[in-house]
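For this depiction, one protein chain was excluded, whereas all remaining protein chains were kept in their positions.
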Amino acid sequence: MAEIDNKDLIEYLLRLGDSTLVLGQRLSEWCGHAPAIEEDIALTNTALDLIGQARQLLSYAGELEGSGRDEDALAFLRDELEFHNLTLTELDGGDFGRTVLRVLLFAAYQVVLWQALQRSTDARLAAIAEKSLKESRYHLRYGADWVVRLGDGTEESHRRMQAALEYLWSFTAELFDRDEVEARLAGVVPASDSLRSAWEGIVLPVLAEATLPVPIAAGCLSRGKYGIHSEALGPLLAQMQFLQRAYPGGNW
Amino acid sequence: MAEIDNKDLIEYLLRLGDSTLVLGQRLSEWCGHAPAIEEDIALTNTALDLIGQARQLLSYAGELEGSGRDEDALAFLRDELEFHNLTLTELDGGDFGRTVLRVLLFAAYQVVLWQALQRSTDARLAAIAEKSLKESRYHLRYGADWVVRLGDGTEESHRRMQAALEYLWSFTAELFDRDEVEARLAGVVPASDSLRSAWEGIVLPVLAEATLPVPIAAGCLSRGKYGIHSEALGPLLAQMQFLQRAYPGGNW
Amino acid sequence: DAPCAGFDEKLAADIKIEPSDPMPDAYRKTLIRQISQHAHSEIVGMLPEGNWITRAPTLKRKAILLAKVQDEGGHGLYLYAAAETLGVSRDTMVAALLDGSAKYSSIFNYPTLSWADIGVIGWLVDGAAITNQVPLCRCSYGPYARAMVRVCKEESFHQRQGYDLLVAMMKGSPAQRAMVQEAVDRWWWPVLMMFGPHDQDSVHNGTSMKWGIKRFSNDDLRQKFVDATVPQAEVLGVTLPDPDLKWNAERGHYDFGAIDWEEFWQVVKGNGPCNRERMAARIKAHEDGAWVREAARVHAEKKIARPTH
Partner (left out) sequence: DAPCAGFDEKLAADIKIEPSDPMPDAYRKTLIRQISQHAHSEIVGMLPEGNWITRAPTLKRKAILLAKVQDEGGHGLYLYAAAETLGVSRDTMVAALLDGSAKYSSIFNYPTLSWADIGVIGWLVDGAAITNQVPLCRCSYGPYARAMVRVCKEESFHQRQGYDLLVAMMKGSPAQRAMVQEAVDRWWWPVLMMFGPHDQDSVHNGTSMKWGIKRFSNDDLRQKFVDATVPQAEVLGVTLPDPDLKWNAERGHYDFGAIDWEEFWQVVKGNGPCNRERMAARIKAHEDGAWVREAARVHAEKKIARPTH
């Protein structure tokens, strides 16, 4: 096996770490505003798991980089164009329906990804995957359960879920797009396009049970993981990074 | 007449300047989202006038301070507790009804204030007041016109306006509260409590024409102009200040 | 009186009253009022802290705060469950919160204006809550007492985390230390008000004491809290904003200044800095969630109606 370039692995870790961080941030906006206390707790818990995953992934990226940036330097002192999260994770939350649908779509992606990464030749990444898989499976069950209830609930809930699916679906192609970074990491990480069928194997039956027809994919590919985002990320980062930006070098 | 202390005048200028800046910022959030293009233009124009007033007031405060802080250093590099705007100006915009009602309440305050400040012994402040008065009169007409139309419109619009009034009214007492800073500036600036009857002379007839009964004032006094804010200001500043915080010393 | 057979005897013997035991109507009502008010406080209390989750300055602090707020939701759940054992539904209690007829702790009607507020809420607000709540672990009503054991354990943990946050900031820049001091200045007096009116002005003290629901008076608890907190403030390096605060060797307690009860009653009456925002946030969450709850109900009915495969 050829030596891999740390730069590639760092880039890959940022894609994963930024995605979990940004979705964790979005979910934490729900705190105190969910339709029931149980959902408040569940969404907060999901956010907590994702932030935890982000900490491990970003810490590892920082260590590989070796220039002294820790998880917080990476989370709070990079600007939008340096973030490599999936566009799906940064979009405005929308209503509770769109929120749980995104949990389903992303958790299913994480489950198939972690399963593959458990077998990574990179022991640290394999360990993170193993630990995270259990969490993502739980998020998946939560998301799937609500998507079915809301898709196959009332007329209004069905309409809302269908609209959410039309909106979010076009951002799912990005999950399975692969570039040269991944190609060079062959063996260490799975090829993103190889994950699609397993992901569909999880997601499509849930959508079917939810009586939600799958939309036709859009022609344009979102490119958040390559650093080109939607307009939703900038305002999110402005809030998230405020204290570190306003009080540089502070002790927290 | 006793010498006035520049520190007092600076504090007073920040109260005015921060109020116009923060309300200008709130109004600019409407850009592209108003009920009709005419209102998009009018709200943007009001925001523009208020930002213009803020620039003059903050520049003057910075000059008096004499430590090299210009309008931008004051606007973008102070944190929440150093802002001295009226709480009324920072509250979340709410719907279009609450927005135009706030324009009315604040513009009426500005009109009576500018009228008094035109006679200030401080020539610079008098000149700012004279120039701003025309703008605030225009904002007042705009706000009053819409408050009447919406208060005396449909059942729904009346209900929304009454709710907006109940909410905003409790923050108006702060406009007329006076402290020692003002007392020490006697002659240079009017006593805030002396402005109330002129303000009521403008606002109450508009509310009457709008068929909106005036609520009973709340017992607690908001204290934004003394640096104690609502939870609405922090997120506003995080957005507003992001670039200056993230790229210190940049050239814009 | 027959319907409450054994009630007084159990109280006297310090045996817990359980849901199926006979109990006086007034006892039941007092407990429902108090437990539901406590549950509402946990839920409304998520809002001022939730305000800073998206702005937490490090990922570790963000995780700690998320976990804390999640615990508060959990406390709300156990407490609603404890109240439900007294024959009132959660829906009824929530409706009373939303229509303004039920109260929640007034402390949550104050805003969180800086990150230091998150630390101060942990240290002082949770500290005061624990002082109030530890005696409730021995409350005469079993389900409430048991819920409080769990709540108090978690609250102590939160309090230490809050204090730790402040210690970190005090080791930081002058601006950070100033932020901590400013937060302490704003919260100190409202926190002292959390113990309620002075004993002579308190309505519910007498019967609650008799029934073993309350075990110490408001003023005793407030004094206990002040005595515990002053040394912590010294270690932290902050000044408590009370010129009258000083050790009284004779009493063996700290003396402290007069509380502004006018402010207290204004906040209780709904005129605090954030009463409207807090209620508006809860009402909006409830209304925005109506379609979700309705869909869940209809889906559950469909599931029952369908033949299982």
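Lettered A, B and C in written order, each chain numbered from 1.
In this section, contacts are C-beta pairs under 8 Å (C-beta built on N, C-alpha and C of every residue); 3 or more make two chains touch, one makes a residue touch a chain.
Note that the coordinates shown come from a computational prediction; the quantities given were computed from them, not determined experimentally.
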Shown chains in contact with the undisplayed one are A, B
The one of B:Leu9, B:Ala54 or B:Val206 in touch with the missing chain is B:Ala54
Contacts from chain B to the absent chain lie at residues 21, 25, 28-29, 31-41, 44-45, 47-48, 51-52, 54-55, 58, 71-72, 75-76, 95-97, 148-150, 152-154, 156-157, 160, 239-240, 242-244, 247, 249-252
Residues on chain A facing the left-out chain by the touch rule are 79-81, 167, 170, 218-220, 222, 228-231, 233-235, 238
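Heads up, the rule we're going with is that only the chains that are shown with their structure count from here on.
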Of all chains shown, smallest offset between own Cα centre and global Cα centre goes to C
Separation of the C-alpha centres, chain A versus chain C, in whole Å, is 35
Cα centroid separation, chain A vs chain B, in Å, comes to 41
Multi-chain contacts in chain C, i.e. residues touching at least two other chains, fall at 55
Multi-partner residues in chain B (2 or more other chains touched) are 79, 234-235, 238
